[in-house]
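Handing you this structure, nothing more for now.
The complex appears here without one of its protein chains, the remainder shown in place.
Labels run A and B following the written order; every chain starts at residue 1.
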Amino acid sequence: MMLMKYIDEYRDRDLIMKLAGRITASARHDYIFMEVCGGHTAAIHRFGIPALLPENIRLISGPGCPVCVTGTDFIDKTVAYSEMDDVIIATFGDLIRVPGSSSSLEKQKASGADIRIVFSALDALGIARTEKEKKVIFPGIGFETTAPGTAVTIRQALHERIENFFVLSAHKVMPPAMEAIVKEGTSINGFICPGHVAAVTGSSIFRFLPEKYGLGCVVTGFEPTDLLQAILMLIEQVNGKDPKVEIQYRRAVTAGGNPLAQKNIREVFVPSDAYWRGFGTIPASGLTPGRNYDRFDAEISMPVKVQYHEENEICICSEILRGLKNPCDCPLFADICSPENPVGACMVSGEGACSTWYRYKRER
Amino acid sequence: MGFRPFICRMAAKHGLAGYVENRTGGVSVVVQGDLKTIDRFSNDILQLAPPASQIKSIEINSVSIPGFDNFKIAGSKTHDDQVTEISPDIAVCPECLDDLENDPLRKDYPFVNCTNCGPRFTIIERLPYDRPRTTMKSFRMCPECKTQYNDILDRRFHAQPIACNSCGPVYTYKDHNKELKNIAEILHEVCAQVASGRSVAVKGMGGYHLMCDAFNNNAVSELRNKKQRDAKPFAVMFRDIKAVRSYCHIDENEEKELSSWRRPVVILRQKKPLASAVSDGLNTIGAILPYMPLHYMLFRELNTPAVVLTSGNLSDEPVIISDSEATRLLIPVADSILSYNRQILNRTDDSVVRFIDKKISIIRRSRGFVPRPVDLKFNVEGIIALGAEQKNSFCIGRGNQAVMSQYIGDLKNQPTFNFLVESIDRFTKLFRFKPRFIACDLHPDYLSTRHAEALMKELRVPLVRIQHHHAHIASCMAEHGIDEEVIGVSLDGTGYGTDGNTWGSEFLVADLMKFRRFAHFDYVALPGGDKAVEEPWRTAYSYIYRYYGDDFDYDSMPLFRIVEKRKLTMVREALVKNINAPLSSGAGRLFDAVSAILGLCIVSRFDSEAPMRLESAISDETDDFYPFNARGEIVFAETLKAVLKDMKKQTASVISAKFHNTIARVILEISKQVRKETSIGKVVLSGGVFQNKYLLEKTSYLLNHNRFSVYTNHLVPANDGGVSLGQLVTASKIVK
Partner (left out) sequence: MCLSIPVRIISIEGNMAEVSAGGTIFRAGMQMVEDARPGDYVLLHAGFAIQKISAEEAEETLRLLREINDADEVH
């Protein structure tokens, strides 16, 4: 296999072991660090990071998986759209199997609905371009990493005067949810901050954490050495009682981020109240198309109403997303709820805590 | 307000030829030049626009038309630019304050202004906005001013109120034994008066103020007595933001608003005490910063860091704007009067705002806001809505905009009613408004209703009557562009219900056109009607009597031991025999009752005093709440029982917090019930009770936590001052 630059160098076994040793030596107290990125959840368990750490360091997963934090009503709306004759749902693959209150896109597809998997919003726009008689709906999920792509696509649609392309937005921004976790009262000592969100937004969006709450932050990459170096940096911040925002992932992240990407978000989207599983509605935590672009908003152009359902009571996804419980604490884990038959979103999504635990760490 | 001159200056800066003109829906700028320069030009527009301008969006298109030699302001082609033409009044800008010190033409000129600041709405007679049509018409520009007025690069280019020490208005000071015309002497004398504990009547921008030292308790108390408004908190003007920070808790949003060009009064939590008579026991201060050049000049010499600056009026009447009336009515109250020789045409009170959940909540919408319209998503042309009774404002529809009037006041006396009629007249002329429909409150006796009926006959146009609480919900929906069914929670003291009863705790399933009453607090009898509102102990008695009857030891309650036995008997009689004890489901009344029970307010000396003191009492943090019954009518029997029990061991602070938490829980519970039935997830909170910061924050938190989206008023008041907007939008849906 070809050498993957910017990946393989950061997986050097020697470096990893040395870093682990250095961490053990520096870990004088008890530490709890939370990561809020599905990619980090997956990487941490895939590379067996917890096994490399001493017992007094605990890593917990927060609401970093955009699929997991999206409410069932989003799936229900997408399902409702898929039942319309002239609608094509063009969606990212991770949404296909997420259970709604009575169906899922996968089940709808099996019943004959036109549902296609795309890897990019641009692909969805492409479908709209060719299938002029149909309405193409793109369910937009993802954080600040993904939202700019949707924004660029919407602008492209406006530019080409495409009338049959719509976005059902569940895009969200991270800081309000991080603040919600902290405000509830927390024993977290610091955050492993999402590296790819920060590549777009810049690391400055996390400043409120040390400034307002005295919590340390390190913006981290996704390779094992990245994670270990970040943990070391966090330990040093806690030891030195010096909380701040530091960038470990220097090769992709700066304080200011990518201004072009930010400009696209600002141009197309406005903040809206959004529902986060486990938190309720967090004001100004979502992104929906603003005034000049609201005809691309499926909720405005083709509103659909769905029945309100309370979330499944036994499923503890909400507590897992808040870092209060682990997947193994859930009575349904690896029993009724598995990747083949998921009950909650945490099990469906490739980055969900539950599905990650299932794949790498099935201890009960 | 200086936007077109600003564009001129920008065009000159970048060497672009073309023109700027007002069009319906915005300003049109045509420039000729290379793309890069035009790009820099439009960037500059965004970055450097005058503070009071509101750029909503910029669209750039290329057009083919013949070329230009220069840049000019084109004459207005249509009259539809009306609404955007009249700017709200703008506080004096830093550049003008600098001129006050350094500009030879305007050194110590107490009316210094420019295209970016100064009086606007208060002095305008008619459109278009030109000097001869403002009250500056009696002041002829001197040659120097004229030169600046015509110089495209001067900050005073086309500044209609431009003037200076030799040609502008002047201040005069008068007291019992002297009259002064020299500004330096005037300042000196006024400061001396304030320092010696006396009050001065000061002619402000939108009306007269009464001023005294905020640290001199005697001065403040005496002012209170003379104003005949015993207990209402006074607004306090602080020297600068540093002084505010010393005496009040203030966060960055509050600071930003306080210092903004609108310069409203911002309600802040008190940190250090002023004279006790200022807030009279409440833990908040209404703080305002200087906004007229005179204020700055006074504070140069005043020793005190803060003065009381309350409206110059006598109890419940509109603030005085006429100099003769001021001399007649205010001299008895104040010891001296400071006025100037330019007329105030459009009476405008200081605005009052508060921050709840980090967002602005307007309590009184006036100077700095009026007549900026509220943008709507649909057409409301030709509709005029007359509002309700308390804190009245009216609203006219122009295209897709709702133009709210300034704060009119409580429509309970002749002078306030006259002000309403006069303002409607003025707005009609100012905005060239042609009324096609009238909307008013359902209440048959409001003076606004009566006037609406008179207008209907006079103008021969249809009249629609909108239920009070529906209008509250609609006002909030209009602000947020919501045009679908919502869960509407409207809590206030009183509003006429469709069944002829007094409503005030309404849980509605509503859209902009109609509503269904889903739930409400149970009705309670108010012995003595309005008297019960003025004397909350009566309402307390009524609630207890309703839930306990005669099985209660009324003597055991300190509240009832204070009241005359004779009065208690009368009240009981009224309840038993149902004489002069009208029913009300007003949420405000429950707050009154609890406030009285806790001994915080037995007799109200001003509107909403009882609930304000109840909120002010909270200094503990707790999530506990009392039991309640919310199946069908919402009954507080268990709640009151628990409150009375708690009184034996808990402080008023804790009980008040738990009571507020209970109301928040009731709202959550009913919202859940509605959602279960209808799947509606949007909750709209409006009505005077939601000016209560603790309640609104707690309720929003609980609702958000339970997956509801919450909407509250930010552009117009949640109190009855916002009702006219709701009436307007509802009427527009009905008449279609």
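Please note the rule applied: a residue touches a chain if its C-beta (ideal position, glycine included) is under 8 Å from a C-beta of that chain, and two chains touch if they have at least 3 such contacts.
Since we're looking at a predicted model, the values are computed, not measured.
Trainee: Would you mind listing the shown chains in contact with the chain that isn't displayed?
Mentor: Counted over the whole complex, the chain not pictured touches A.
Trainee: Can you work out which residue in A:19, A:34 or A:347 touches the chain that's missing from view?
Mentor: Counting the whole complex, the residue in contact with the absent chain is A:19.
Trainee: Of the residues listed, A:70, A:104, A:146 or A:237, which one is in contact with the missing chain?
Mentor: A:146
Trainee: Which residue, A:192, A:209 or A:261, contacts the hidden chain when the whole complex is considered?
Mentor: Once the missing chain is taken into account, the touching residue is A:261.
Trainee: Touch as defined at the start, partner being the missing chain; which of A:251, A:266, A:291 or A:305 qualifies?
Mentor: The single option touching the absent chain is A:251.
Trainee: What residue numbers in chain A mark contact with the hidden partner chain?
Mentor: Counting over the whole complex, chain A touches the hidden chain at residues 1-7, 9-10, 14-15, 18-19, 21-22, 37-39, 65-67, 92-94, 119-123, 141-143, 145-146, 148-149, 152, 196, 199-200, 222, 225, 229, 232, 248, 250-253, 257-258, 260-261, 264, 351.
We adopt the following convention: only the chains that are shown with their structure count from here on.
Trainee: So how far apart, in whole Å, are chain A and chain B when each is placed at the average of its C-alpha atoms?
Mentor: Distance between chain centres, rounded to whole Å: 42 Å.
Trainee: Which stretch or stretches of chain B touch chain A in the complex?
Mentor: Of all residues in chain B, those touching chain A are 57, 357, 484, 675-676, 679-681, 703-710.
Trainee: Would you mind writing out the residues of chain A in touch with chain B in their complex?
Mentor: For this pair, the touching residues of chain A are 71, 73, 273, 275, 279-283, 291-292, 303, 305-308.
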